[in-house]
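The complex appears here without one of its protein chains, the remainder shown in place.
Let's turn to subunit A:
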Amino acid sequence: MTGEEPDAGGDPPSVAIADPLLSPPTSPLDLPFDVPSLLALSRRGQWRAVLDAVAVARRSHGLLPHHHLVCLAVSALALSKLRRFSDAAAEIDALDAPLDSPRFRFESYPSSYPGRSGSMVPFALRFLHADLPQRLGTRSVTVDRLYALFDLVRSKILEETTTASADLWRRREVFVIASLCCNHFVHREFEAALALVRLLLERDPSDPLLLSRLGYVQLQIGDLTGAKASFARLENLHPSGERTVELENLVGRNKALEFIVVKDYAAAVREYEECIERDPADVVALNNKALCLMYSRDLSDSIKVLEGALERVPTAALNETLVVNLCSMYELAYVNHGDVKKTLSNWIAQVAPDDFDPSCTRI
């Protein structure tokens, strides 16, 4: 089709009526939906509503190529959150061209985006494209795509001309390395996970979150000396007088883990209680404190801690891991645990966000 620009979305461009959404030339965040509303829905976990909003947006007139891609990214994310992985994958596959195709670059549409160049693909779309295969049973494809994404990000960092842009790609690099590390960890490939943590530490040797997580990987392996050194390093780099509440709690929780390792559950509980006093919504402290109580033979109190957390700070505490732990405790405590789990499950159905995984109650 000579004289026509290629279309990213597959729909023929319709005649533009006076549409408030369409104002040439577009600034990049003018999207066919209200951004603050969409973000609010996402932050409230209302993913079905997000899907609806995207569907409406897709039906509007005068959509530009980059609009289609953003809608696709949001739709794929919402479908993933709702655990409709094959639908999400199908939508991305319908693009019918790889993400690096010229179809998805601004310079291919000079009349729509005068003077602009670069890729219009939202980075999240690349990530989702990499993440989905493992949800559908082909983990090796995910790993390959994530490492390819790692390569892409690294070459972008070298290319970028502005500092802001290079910084953005560096953040993305950390994100991709961390995602790979997580993937290896989940599949018990600890040597690979450690190598990636090493890579991250080279970039930021004093990051307290990173040092803590190194400790967690070491603890999961059983390398107690290594973990102790990692936690100690964190404390030395961020001495006690200069810590935020968040950091103080991080240090406290790490100390508690060291007590758990030597089975001194009472001392671990004390550390967690201090954390909870500083931040009553510290879910990790609440969850782990309950575990310590259970390991101290106090099943009743462990259940109370978790039930209490769900009651007092539901949005923070409503977490699949916490619910799995609570249900395990119910199974141990009650011969007829079906009823109490059903009550919990009903409450969750009323309060939980759309992306909450209901299978964690194991009913």
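Here is the rule we use: a residue touches a chain if its C-beta (ideal position, glycine included) is under 8 Å from a C-beta of that chain, and two chains touch if they have at least 3 such contacts; residues count from 1.
In this text, contacts and distances are computed from a predicted model.
Peer 1: Hey, which one's the missing chain according to UniProt: "Protein Asterix", "WD40 repeat-like protein", "Trafficking protein particle complex subunit 13" or "Dehydrogenase E1 component domain-containing protein"?
Peer 2: Missing chain, per its UniProt entry: "Trafficking protein particle complex subunit 13".
Peer 1: Can you say which of A:276, A:294 or A:344 touches the chain missing from this structure?
Peer 2: Touches the omitted chain: A:294.
Peer 1: Could you pull out which residues of subunit A are in touch with the chain that's been left out?
Peer 2: 27-29, 31, 35-40, 42-45, 66, 69-70, 73-74, 77, 80-81, 106, 116-124, 126-128, 131, 160-162, 164-165, 168, 171-172, 174-176, 178-179, 181-183, 185-186, 188, 190-191, 194, 197-198, 200-202, 205, 207, 209-214, 216-224, 226, 229-230, 233, 253-254, 257, 260-262, 283-284, 287-288, 291, 294-295, 297, 299-300, 315-316, 318-322, 324-325, 328-329, 331-336, 338, 353, 355-357, 362
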